[in-house]
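Working notes, beginning with the structure itself.
All protein chains but one are shown at their positions in the complex.
Chains: A and B, in written order; residue numbering restarts at 1 for each.
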Amino acid sequence: MELLQQYFQSSIGKKQIVALTGLMLIGFILGHLAGNLLIFKGPEALNAYAHKLASMRPAMYGVELALAGTFLLHICLTVYLFFYNNEARPIAYGYYQPTDRSISTRLMPYTGTLLAAFVIWHLLDFTFSDQTGTLSLVGKESLGLYGVVVNAFKIQWHSGLYILAMCAIGFHLTHGFQSFMQSLGLNHPKYTPVIKIISVFLGLAVAAIFSSIPLYVMFFARIP
Amino acid sequence: MATLNSKIPDGPMKDKWTSHKSKIKLVNAANKRKYHIIVVGTGLAGASAAASLSELGYNVNVFCIQDSPRRAHSIAAQGGINAAKNYPNDGDSIMRLFYDTVKGGDFRSREANVHRLAEVSNNIIDQCVAQGVPFGREYAGYLDNRSFGGAQVSRTFYARGQTGQQLLLGAYSALMKEVGRGTVKMYPRMEMLELVVIDGVARGIVVRNSVTGEISSHAADAVVLATGGYANVFYLSTNAKACNVTAAWRAYKKGATFANPCYTQIHPTCIPVHGDYQSKLTLMSESLRNDGRVWVPKKAGDKRKPSEIPQEERDYYLERKYPSFGNLVPRDLASRNAKFVSDEGKGVGQTGMAVYLDFADSIARLGKKVIEERYGNLFDMYECITGSNGYQEPMMIYPAPHYSMGGLWVDYNLMSNLPGLFVIGEANFSDHGANRLGASALMQGLADGYFVLPYTIGDYLAGSSWGKTAVNHAAFTEAEQQVKERIQKLLNIKGKKTVAEFHRQLGRIMWNKCGMSRNEKGLKEALEEIPKVREEFSKNLALLGSGNELNQSLDNALRVSELMEFSELLVRDALYRKESCGGHFREESQTPEGEAQRDDEKFCHVGAWEYKGAGQTPTLNVEPLEFQEVHLAQRSYK
Partner (left out) sequence: MEQTMKLTLKVWRQKDKNAKGAFESYQADNIDAAMSFLEMLDVVNEKLTKEGIEPIAFDHDCREGICGMCGAVVNGRPHGPRKETTLCQLHMRHFQNNDTITIEPWRAKAFPVIRDLAVDRSAFDRILAKGGYISVKTGCAPDASVMLVSRENSELAMDAAACIGCGACVAGCPNASAMLFVGGKISHLGLLPQGRIEAKKRAVNMVKKMDDEGFGACSNEYECQAVCPKKLSVSNIARMNRDYILGSAD
């Protein structure tokens, strides 16, 4: 027990929990992405998926609570570590020139903050939106969640912000995935370079596929 | 007159150590914690001794001048460590290692000590492997060995080109283990400035905290000096900048005798000097001589590029003079010959003080890849410092002061003539005679620290009661006062010349008149010049700041002032020893072919100098050397 407590108090323990929660969030993002792709199949498919999820309540509340907890833990620990790390160097360098850190690594605190803000906006915007109200109307007909999404993405700044957030996810994952492996000690001379490539690929893919939805809505989608 | 009783045990050579161990007195296990031991210095000898003594149960206080015990200069040894394991099955044995070391030392070491060294060499390897020293291994997982420094068997264990580092980190880890246990108290950034002797017995030391300037006293039942050598007396040497003679010199001035100070080793494969501002010389492992060929142009003053000098106009002088050993002759011969050819005007490079070390033939024979595997780090080092590529053009090398075989006199138990003062590692004199063989320094440091001192110190302690002295004894107060006065005196000079300028001046005298080749005239001149430098130092030293803060110039000034006093003794010893042996070459004593000529009639002994007071000429005590096993013979590497 004492060791476990010590583990949670330690810098490595915290980092490993950040890594684990991060991995869980990657899982969530991939699942979410798969669901979102139903938009390409049309309003029925997407709405049916949304209803299906809604119909699974109250069990779904448990899942959502766990997800929210994971998010919060991930955010709280990283924020804590951010300040903890700042404290380890009370006097800053007059001249500090980092060497070859990748851009995704440098941007981690910023992409992270952006994503936290995005999640709140996104929840208000889509998840908790009135899916039968005026925002869902396409023409005169309510198209449910599909309508809300399509209407939102028809607005350029809205899509723009969304795509910006997806780029942030992309960068965040590019660092995050390989970082997760390192933090849990999964480093190997042969496989680590491959993991780094996978990491970049994962970030790019997630950003591109998520962004494809607003782009599709803006430029290609014909409103039924 | 000091009495030098070497206390060599009786009996056949091979049984001496064993029977000695079984006869010496032991300290009761329960009483060990009542004894306090001070260890000064944390190189291989100091760290290993401190750790081993603490494991036995003694209370140990350890002092070092660096910010961490891990930084002692043992860390810079590259090549390897010898042991008579005979793993390669090439006929090595304790006897052979013993014989090689005695012969290599040009018959000026104490046989019994050397034999013991060879005996415990195997235990050292066992100990280090158990500590996690990552020695080089073969693919099957067995330890690898190589031949080193001209040895005819492969008895050298190595950890890449960083053997000293790895062995020191091993000893340091053992030390930190004991620090963690709370039985060793570590005092980093502390410099010993005085030895306290009460009623003829070493009882403690006075140190200065180099961060706060605080002077403090530390009492103990025994004091162990593991403070290294004095090669920095030459200013430019391969030693670290902080290496100094202060601790040994203070002990000398308190009555410990100083043996054979003129035995200094000049290492043949160093990067040549390139400017006045130069602060130190860098050594490259002499393993380079395994595949590199040493040459100079045949014609004096030939300034052509090396590639433009055809084969027939090159003088591969080591191969020519020593056909059977060639480029692998012992260090003293390789160094001296480099000096001789440079003095003839055949030296190369901007200063003319360098010779070529050429790998072209080896690269042609073995391929660049093999050479790179063997010496890659050394070629990188060479390029980093000189900016030139050793694969494309020959390296330039020149000898540099490197190690001091002389040191405080000790008996078989490693105790000086002052009871309670033990001296181990490079700081003592006993094992290397007049010349040290490659890969033997590491062996000796660890032998003394792990396997000799922990036994022999018990013999002394068992005969004395613990806690005899406390730091409030008047002798400590007095010593502290003297140290403070010494410091204040330096600070009060307020002259114009910096410490480094004086050190350079001293170094030039020593290098030119008492370096690789010495003669009566030069030595006498040195004995006149050194006091003049000292005189000027005491009147014209520029030293800023105070004694109550981190003041690196003050640290240096203190060290240089002691080196200056010591240098006179070194010259005096060189003048006294009218023979050539090992690293000490007297031009008056050479064979018709120009080789070193020993004079066993007159000088087959240890010369241990005794301090007689300021301004007095020291007196010489003699310990005759008897050779029971290895017969005195003129060294020949032809």
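Everything below uses one rule, namely that a contact is a pair of C-beta atoms (placed from the backbone, for glycine too) under 8 Å apart; a residue touches a chain by one contact, two chains touch by 3 or more.
Because the structure is predicted, anything quoted here is derived from the model rather than measured.
In the full complex, the chain left out of view touches A, B. Across the entire complex, the residue among B:H20, B:R70 or B:R146 in touch with the chain not shown is B:R70.
Remark: the omitted chain is touched by one listed residue; of B:V40, B:A159 or B:A596 this is B:A159.
When the omitted chain is restored, the residue from B:A84, B:L169, B:A220 or B:C262 that touches it is B:L169. Only one residue from A:Y61, A:Y84, A:W121 or A:F201 touches the chain missing from this view: A:Y84.
Of the residues in chain B, those that touch the hidden partner chain are 48, 51-52, 55, 66-71, 73, 75-76, 85, 87, 123, 125-132, 134-143, 159-160, 162, 165-166, 169, 172-174, 176-177, 179-180, 186, 188, 211, 238, 240-242, 274-275, 277-280, 282-283, 381, 384-387, 450-451, 454, 496, 498, 500-501, 542-545, 549-550, 552-553. Across the interface with the omitted chain, chain A contributes residues 3-4, 6-7, 9-16, 81, 84-85, 87-101, 105-106, 108, 175, 178-179, 181-189, 192.
Just so it is clear, only the chains that are shown with their structure count from here on.
Averaged Cα coordinates give chain A a centre that lies 63 Å from the centre of chain B.
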